[in-house]
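Shown here: the complex without one of its protein chains, the others still in place.
And then chain A:
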């Protein structure tokens, strides 16, 4: 099962080469406070509203409580509930957010298992500005179609 990207509409103000993503929201799911802070600030710099969760269960609970996010950055290795389990649960719940796996460099087999859980993309951590730009372009493209 794979996700189809963002749900809610977004307002994009295009200024030169910059795309300001004022109405896009993101959830950063990572057990490392350092990575949570890094991705939090990085996404906020692009204008997204960001929340963080320290493991997959916290992320799933947020969705159960009715939260929704256009983008979920999902770490793979986490205590309590890892990224693979959390992604499977979110997709089983019908979540259509763009879910992007973020992993340390592992063998291709491990990334594949993570992708098969329902990711849209999987990248090595930390995400670079180029990758974040790419993801936001994909999100905006998807939103503009809806």
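By our rule, contacts are C-beta pairs under 8 Å (C-beta built on N, C-alpha and C of every residue); 3 or more make two chains touch, one makes a residue touch a chain; residues count from 1.
By our rule, contacts and distances are computed from a predicted model.
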Options "AP complex subunit sigma", "Histidine-containing phosphotransfer protein", "Transcription factor TGA4" or "glutaminase": UniProt name of the undisplayed chain: "Histidine-containing phosphotransfer protein"
Given A:35, A:98 or A:119, the one touching the chain that is not displayed: A:35
Residues of chain A in contact with the chain not shown: 32-35, 37-38, 41-42, 45, 77, 104, 125-126, 128-129
